[in-house]
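Before anything else, here's the structure in question.
Missing here: one protein chain of the complex. Every other protein chain is in place.
And now, chain A:
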Amino acid sequence: MSSNSFSYNEQSGGGEATELGQEATSTISPSGAFGLFSSDLKKNEDLKQMLESNKDSAKLDAMKRIVGMIAKGKNASELFPAVVKNVASKNIEIKKLVYVYLVRYAEEQQDLALLSISTFQRALKDPNQLIRASALRVLSSIRVPIIVPIMMLAIKEASADLSPYVRKNAAHAIQKLYSLDPEQKEMLIEVIEKLLKDKSTLVAGSVVMAFEEVCPDRIDLIHKNYRKLCNLLVDVEEWGQVVIIHMLTRYARTQFVSPWKEGDELEDNEKNFYESDDDQKEKTDKRKKPYTMDPDHRLLIRNTKPLLQSRNAAVVMAVAQLYWHISPKSEAGIISKSLVRLLRSNREVQYIVLQNIATMSIQRKGMFEPYLKSFYVRSTDPTMIKTLKLEILTNLANEANISTLLREFQTYVKSQDKQFAAATIQTIGRCATNIVEVTDTCLNGLVCLLSNRDEIVVAESVVVIKKLLQMQPVQHGEIIKHMAKLLDSITVPVARASILWLIGENCERVPKIAPDVLRKMAKSFTSEDDLVKLQILNLGAKLYLTNSKQTKLLTQYILNLGKYDQNYDIRDRTRFIRQLIVPNEKSGALSKYAKKIFLAQKPAPLLESPFKDRDHFQLGTLSHTLNIKATGYLELSNWPEVAPDPSVRNVEVIELAKEWTPAGKAKQENSAKKFYSESEEEEDSSDSSSDSESESGSESGEEGDSNEDSSEDSSSEQDSESGRESGLENKRTAKRNSKAKGKSGSEDEEKENEKSKTSDSSNAESSSIEDSSSDSESESESESESESRKVTQEKEKKTKQGRTPLTKDVSLLDLDDFNPVSTPVALPIPALSPSLMADLEGLNLSTSSSVISVSTPVFVPTKTHVLLHRMSGKGLAAHYFFPRQPCIFGDKMVSIQITLNNTTDQKIENIHIGEKKLPIGLKMHVFNPIDSLEPEGSITVSMGIDFCDSTQTASFQLCTKDDCFSVNIQPPVGELLLPVAMSEKDFKKEQACLSALHLLSKPRNANRNE
């Protein structure tokens, strides 16, 4: 019955009562006296009846009233059984309201909540994606631990749903499940990993949010998706953008080396010089220098720049902090304009932005100096905004602008907002200490303020003058005298204490005044504030030491007064001073040094910005705003000394290959992307491909809608692949096949080298191809992305799914050197035939003007294939995978690594390859026989097979001492190709030469190993 007492309590609020009254009158059986227990009970009864009625309208009415109760924070939990029955209602509005109710109360009524679960499970299979999604939402929002397994299952299913909207909801559900049961973390990470690969812009933000919540430390999950996220960023909804940008900032700080190296200045200048030019030049320029920015690093910085124009302040701030934390210092300047724009926004936005600007302006004044006037204070600003603006103005003050600023400050000092006026005086003090030229001016100005009529202003001035004088050893006798006079009028304790302290410190400079002041103070001692009393004692002590003749009696009088003071601090101080300064027989050695103790040179206080220590927090975070580490704050790591392996970000080929779709099935994201870059795109695509252009026009809405369908159908294939590319792929596949039949070139370095002296013509072609690709890359990001996809060979998807990643840093670097325009995404690179490639390999080594480069496999799947299952192998298990390395046994061979496992409890001896049943032409280099394999032991051997560029199966026998097992290896096409870097122009040229492609007449362009 808590509900009753609850609502009874609320009757005190008048508004509440009328509200209830309204409700009551609108019901069928009005319960007039709403304040009473009984009637309230009746009212709920009445709701129950309505919920149980057959009419939807009555139910809806009841639900609306219940939601009204929830909204007001009233307890409606006793209606749970009645409400939960309606969960399967056909009426969508009732259903929604029941959902609202369930989510609110399920936690309290766990058993009853279980009744609704089956409805949701059914709804999860509904053909309507909205219903599926909302069922998942509610199911995951019901915080009932028992249903964790059901939720887990639902999330897993939904994460593979065809509708990106449902997948987005799955990403949200991950966080909910995690907070309900953290034990599920591992499983959830798997789902996150899967969803991270999702190409839909709808999902990206939500899944990154889930990532941040569940496993922010698993940065390795991001590697493969990094480029995709960078490229999708513009099209993600704004909230997702904020989350992704924050995450990528953290990522960048762990993965890239600092762009703020020594010699930054120099480089910066150069960069500025080039900035007007296109990016390429800048890059070439930079490459010559010891520090080269990782292209991925550059990609992030470049792709976030347009977001500075976002209408969402949070996005702008996120980009600003990204620039601040990870871009070269010279480039961070562009954010100031956007941040200043945000100052026009609401008070709350201003508050946060100003705080961040304050922190930035301490470190890099130059950034905001041009906008000095935007920080001028208006009398209508709220006080907190005023003080922040003042703070920024102080940080920006320098010799050049200080005179203008001081004039502005004069206006502020006169402000009616006295708190603000006091802050201004502090500010003037800080300017005076920071800028030596104006110290005297400021001091004079402050002294003038001493005659101000407002006490707060005077008091603040006194305190600031005290600090200023302390910093200056110069004589300021006049000012001190002036302040001594003020003692008669001023009443603010801090100010009085400050004056007394000043006089005490300088008592030898004002020998006539000091004793007189002490006399006056002695008179008023008892009525002073504690703070002032302490300073009177100090003054007395100091005078006693310097001028004991005049002040001895006075001091003793004061000490006597202090001895009987009510405050124990003052009694303590009195006792201490007496022992120290008044010589008596007991006083020890210390009293000899009393003068030194009291009149020692004191260090001047430092007037510092309160924002000085905030820079260790990431800008734009809650922690920065509060200057406290908030729960869940993720530290921004320092730049690594050496960049971690950049190749981990190389895009997975399978994934891209998987995305291959028949021409015409244009994809959603791509069209969205086109939205912002279609002009170039259109021109480009028209000449670059002979295929249909579904994407160039796809910015139009109808297109988008049709896309929507197709993307739903083929969620696994979701991507921004366009018809043209897939067309190309078709061709390429064809080529490859022809090649495979014609030649027996597989995978060998020797062969490549041998071929490196082949025709010049192929060389020329390849060079042109590279040129063209550089063009396209400069044109637009999306273009380069699609470029990268051209390389993907769709068939690889079957096979490449999992081999250990393998990287060759050296050649990657080479690639960079020779391919100055390589965009970060372009790593999967158009390929040439092995022969052509081989030429270039040679060239690559010799000269930097090389036109084509064989790249390392950008990624090597870790997936292994079963060669021999342990069941059929009597305990011997064999797996193989393609390491995608040049085979050491022969240039035509594909290298294969076989891992042998002994799963028995006995030694297996003499493992070797027995009889080989190879198709004609195929050759095989076997591994050396293995003498013995210990139980549970495993051994990896490598062998080479020349598949003659075909996908024919190589069958052979794997023998042990006792048995022989027939096994076979069939290479997927992708494993027969070699990765080659090629620019688009080159590619096009090459492609042009392949006009007879469909006839399979010129197998030049077949590739091996991607």
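To be clear about the criterion, a contact is a pair of C-beta atoms (placed from the backbone, for glycine too) under 8 Å apart; a residue touches a chain by one contact, two chains touch by 3 or more; residues count from 1.
In this section, contacts and distances are computed from a predicted model.
Going by its UniProt record, the hidden chain of the complex is named "AP-3 complex subunit mu-2" among "Signal peptidase complex catalytic subunit SEC11", "EF-hand domain-containing protein", "Actin-related protein 2/3 complex subunit 4" or "AP-3 complex subunit mu-2". Set against the missing chain, the residues A:Thr411, A:Thr491, A:Ser524 or A:Ser637 yield one that touches it, A:Thr411. Note on the undisplayed chain: of the listed residues A:Ala630, A:Val866 or A:Cys964, the one touching it is A:Ala630.
When the full complex is taken into account, the listed residue touching the unshown chain is A:Gly620, out of A:Gly620, A:Pro646 or A:Pro883. Note on the undisplayed chain: of the listed residues A:Asn44, A:Asn86, A:Thr119 or A:Asn169, the one touching it is A:Asn169. Contact with the omitted chain, checked across A:Leu47, A:Val100 or A:Val463, is made by A:Val100. Although one chain is not displayed, chain A still touches it through residues 13, 15, 19, 56-57, 60, 64, 67-68, 70-73, 91-93, 96-97, 99-100, 104, 107, 128-131, 133, 137, 140-141, 143, 163-165, 168-169, 172-173, 175-176, 179, 202, 206, 209, 234-235, 237-239, 242, 246, 306, 309-314, 316-318, 337-338, 340-341, 344, 346-349, 351-353, 370-371, 373-374, 376, 378-380, 382-384, 408, 411, 414-416, 452-454, 620-623, 625-626, 628, 630-634, 668, 671-672, 675-680, 698-705, 707-708, 711-712, 780.
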